[in-house]
Structure formats: C-alpha cells, structure tokens
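Removed from the display is one protein chain of the complex; every other protein chain stays in position.
For clarity, chains are labelled A and B in written order, and residue numbers in each chain start from 1.
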Amino acid sequence: MVITEEIQLHTQGHTDIQDITVQVAQAVAESELEAGIVTIFCPGSTGALTTIEYESGALEDLRQVLDEIAPPDRPYRHHLRWGDDNGHSHVRAALLGPSLTVPFAQGLLTLGKWQQIVFLDLDTRSRSRRLVVQILGD
Amino acid sequence: MVITEEIQLHTQGHTDIQDITVQVAQAVAESELEAGIVTIFCPGSTGALTTIEYESGALEDLRQVLDEIAPPDRPYRHHLRWGDDNGHSHVRAALLGPSLTVPFAQGLLTLGKWQQIVFLDLDTRSRSRRLVVQILGD
Partner (left out) sequence: MVITEEIQLHTQGHTDIQDITVQVAQAVAESELEAGIVTIFCPGSTGALTTIEYESGALEDLRQVLDEIAPPDRPYRHHLRWGDDNGHSHVRAALLGPSLTVPFAQGLLTLGKWQQIVFLDLDTRSRSRRLVVQILGD
C-alpha cells in the first residue's frame, strides 16, 4: 500500500525550523496502516528535513553551527553567477539532505520522547512550502 | 511485507561509533525476503546512523571533524537553558540524521566491501540504546 499526502507550510526563511511531527503522525494515523515507513521529502533545493529536540536552545545551537559551516555573508559563486543571495542556503540543504524516512509500528511513529521531525527553510525569504509525505506499509 | 525488529546496544557516548552491520544483515536474512529496503532508525535526538569503513583511523578522523564542527567545550544555549551538557550532541545528531536506508537484493545488503553500517552515540554518557530495524520487501 502506498499513500501520498502533502503538508503545506508558511515559512520565514533564514533557517526557520518548523516542527511537523503532528502533521506526519496524523497522515500515518489516517492511512490506517499498521506498520511501514513514512518518507518526508522537500521538493526544492533550499529546504531540508531532520529530527531534533524541538526547544529553542537546541534550535539556536543548530542555527549557529550552520552559520559557521556556510556563513550567509560571504561571497558565493551561486550569487556571483545568478544574483541570488542564497548560495549558503543551497550548500546547507545539500549537506542536510531533502529527505527523512521514519518507521512506524502499531500505527505510531517510532520517534523518541524528545525527538521531533523538523523542516528547515534555509532560503532567504518567506515562502509557501509543499512537502511530500509518502507512506508505504501494511 | 513489513517486518519490524529492534537492536539493543550498550554505548559509551562521546561519539562512540558501533558497527551494527552483522545485526542488520541477520535481521534481513531472518526475514527471508528476497529484495527490498531496510531502514535503521534511532528513536532519540542524540544518536545518528551512517556508513563508514570501520577502521580506527577513519573513525578517529570522523570524530575530529565532528569536534571541529560542534566543539564539546563551548557554551550551547541548550546547556544554558536546561543544564544539560550535551548541546553539541543535539547539533551533531541533527546534521548526521537519525535514519539510514539500505537496499538488499538476493537476501543480501548491497554494501560495498569496505563499508559498514554504524550507529553513533553522540551523547555525553553511557546509555542503553534501542534501534528500530524495519524491513520492507518481497
């Protein structure tokens, strides 16, 4: 069985990190499947998926390390060529990855207690985002 | 067909990197499925999955780069807020990701000869860890 759903988000960019756990859990519940995997995918090259403890300290720590890995305020060749200001966004998204796969069993995500599924909008402006949520299972 | 198993580990923390290839290969063999994917998932926000050549030099090199990306000995907002000493653990886990998906065919993992599946315990203390190993296939 394959079920393909979408999540719609409004994001602020600049490493806006949004907790989408409730939406993903709801898609799994509505599928009425017992066990399988849910894949969350960002169609776009300036967004990423991962998990983290969703508390503001840890989110700020992650933002700071991303600022160090790919600083927003230095010249990027992507800028120089296209006049875009989001060269660092592309680098960060490629490093983090556009996809996350989470198993579920007895109809429930197998997340830890302090672990949330997050979408990172790494672009430099607010955007409407559409994420693909696809469920495979029995 | 979906089969959900678990792996139990005792880990030391501080980027303890453990080779779990044998346990994953065994779960695939016992499933008696011919082809499909196995997803290994860490329920928890201070662990991560990836592959590496499991030899002590490469493991030390990876630990050193993780120490540079998110140093253990600087202030993290997660520390300041909660008194936890594992702010760097959360950042590293979010960057590496909690999930790994490996295809298998003819009942065998499609790993390279010098490539092992590893769990990284990025926390700052020894822990008992439970990983989810879920197999989807025919």
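Operating definition for what follows: a contact is a pair of C-beta atoms (placed from the backbone, for glycine too) under 8 Å apart; a residue touches a chain by one contact, two chains touch by 3 or more.
Worth saying up front: this structure is predicted, and the values here are computed from it rather than measured.
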item	value
Options A:Ala25, A:Ile52, A:Ala70 or A:Leu109, residue touching the unrepresented chain	A:Ala70
Residues of chain B in contact with the chain not shown	34-37, 50-53, 55-58, 60-62, 65, 68-69, 95-97, 100-103, 105, 110-112, 114-116, 136-138
Where the missing chain touches chain A, by residue	1-2, 4, 39, 41-45, 69-70, 76-82, 87-88, 90-91, 93-95, 97-99, 101, 132, 134, 136
